[in-house]
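Take this structure, written in structure tokens, and hold onto it; I'll ask about it next.
FYI, not all chains are in this one, though none of them got moved.
Each chain gets a letter, A and B, in the order it is written, and its residues are counted from 1.
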């Protein structure tokens, strides 16, 4: 990039950050994050990589199109990518089951992650799913087990993991590829334990009250930054990432390069210890109750057979 | 009036005390009714051996949902429990273990920060002391009133399971009716050995959600303990009365006589 371009880029970022501080309502974000023309994992991966090779399959049962995994290089640096995939058009939406994975998707993600660990490659995850697919077959093949295993395995993986919620971060299906060292959200992305529709029908006893639920649930990037659940917000163009995908892509790429510079040099003990501590103390509102939490955790950690 | 209990399985009515004498198992058809957390501990721990872990965790309404504080208070009164799980240390057949017993009676056994925290603490205690951890699950899933924090409990408990793995500490899970949602998709599926009581409902998505997706009724027995055994996610289905000796056997074979160390 020329100096002029760089300058312009930062100016735009500044403007966007200003916008972000006001921000959209929860419901507006929900709608925006679900727009079919919103750039997805494939777009960001293809755009930021010099080279990308998709790797398929869980080596157990199948290849879940709703999850993309592979290896790419960003400015020569090798990275393992894992992402929910919704597909870019109706045909692909259907092929990709609208980003809702079955167990084989999570198991493919785990295989990619374990391979990254073996070859000391950092991992970047893109989260964008309404949730795991709640069908009969996925239940029978252990969708609960598949997500659970990922949570466990990702929490002690010996390489850096950066996660970006780029659209919908829905429930366990999002968390299943969401454990890492850094978690970012695009400005208009959402992250929640259940869809606002689900929240409305269960807790408000009226599915029509989804909009109200979206606010009550505090699921925007600003809410989650306030809760200290995410590390930072990645700005989007004023009309959303879909109006200027490359801008957001650049911001994500910069974040990746900056973080990897720092995280890749850490010893894996420090990396994992810090990750575990962050997970362990994520409920800020409970921290006072158990001041000895981290001490005990770290004591256990020293006894692990790394 | 509370003296009669109806069995939903064999459709007979029984004197409550008769069923209670069988630890809430139907004496005619072996249907396992829900057992309270307190009774569960009595049924498993050596008499007088249970010591509860510190129980002073703060009430919290982290995303400030209207009416949640009130709901918590009501549940405390109704269930006589402070939250949906009791944790502590006991001996089983003379052997020490850390145990966590969830209760469906408290807000449907849903997992919020306190439940996740207490379960995590029990696991960390086990890892610290090299004592097996035994968790009895019963849960409708995440405590939605705690929003994103309820989702985070899945990560927290699962990462505690990773520490058990890496310290070579055993985790035994006993799935009881019902175990669904975020509990199934975290520690409940991470046991070294996973037992289930007969006839329990065990799944990630609830039956009604799946029926909504597929547009028809689920077949009989879908997501039952027996179904999960067949599908490879449960090690064994164990009658309630056999649980103490089964757990005793598992503790022994997972802690004693370790070779090649």
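Convention: a residue touches a chain if its C-beta (ideal position, glycine included) is under 8 Å from a C-beta of that chain, and two chains touch if they have at least 3 such contacts.
A quick note: this is a predicted structure, and the numbers were derived from the prediction, not measured.
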Next item on the list: Give the stoichiometry of the complete complex as a formula in the chain labels shown, bearing in mind that each kind of chain is drawn only once.
Entry: A x2, B x2
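Just so we're on the same page, only the chains that are shown with their structure count from here on.
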Item checked: chain A to chain B touching residues, read off their complex -> 132-136, 139-145, 147-149, 151-153, 155-156, 171-172, 175-176, 178-179, 191-194, 199, 202-203, 216-219, 223-224, 227, 229, 276, 279-280, 282-283, 285-286, 288-290, 296-297, 299-301, 303-306
Next item on the list: Give every residue of chain B touching chain A within the complex, in rising order.
Entry: 56-58, 60, 62-63, 65-66, 113-114, 116-117, 120-121, 124, 127-128, 142, 144-152, 154-156, 158-163, 165-168, 181-182, 184-190, 203-205, 209-210, 212-214, 218, 222-223, 227, 231-233
